[in-house]
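To start, the structure itself, in structure tokens.
Missing here is one protein chain; the remaining ones are kept as they sit in the complex.
This part shows chain A:
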Amino acid sequence: MSTTFWIILAGAVATYLTRVGGHLVISRFETIHPRVEAGLNAVPAAVLTTLVAPELLHAGPAEWAALIVTVLVSLRGGLMSMFLAGAAVLVLARQFVG
């Protein structure tokens, strides 16, 4: 087996560990403290925000326009319309500002 294969296999094991690890730790406890539960409820917003925020550092006019439209559409529409509107604005704006 090639080195590449072993890298992929080890990477897969490491990734799976992250995907079960949190559950394995939490499930050791009989009851979940309200503060821990509050923390777990904050996970989606907390993690997903970090995937967006640093992008603002290099965002130009086209990217800002796309994000603003995404926020505006979110007030009314669902995820699909949000995404499509943001993507459309991005592609359109990039034709002009690059």
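In this section, contacts are C-beta pairs under 8 Å (C-beta built on N, C-alpha and C of every residue); 3 or more make two chains touch, one makes a residue touch a chain; residues count from 1.
Methods note: contacts and distances are computed from a predicted model.
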item: Complex member absent from the view - protein name from UniProt, among "Formate dehydrogenase (Quinone-dependent) iron-sulfur subunit", "AzlC family protein", "ABC transporter ATP-binding protein" or "Quinol oxidase subunit 4"; value: "AzlC family protein"
item: Chain A residues touching the omitted chain (full complex); value: 2-12, 14-27, 32, 34-57, 62-63, 66-67, 70-71, 74, 79-80, 82-83, 86-87, 90-91, 94-95, 98
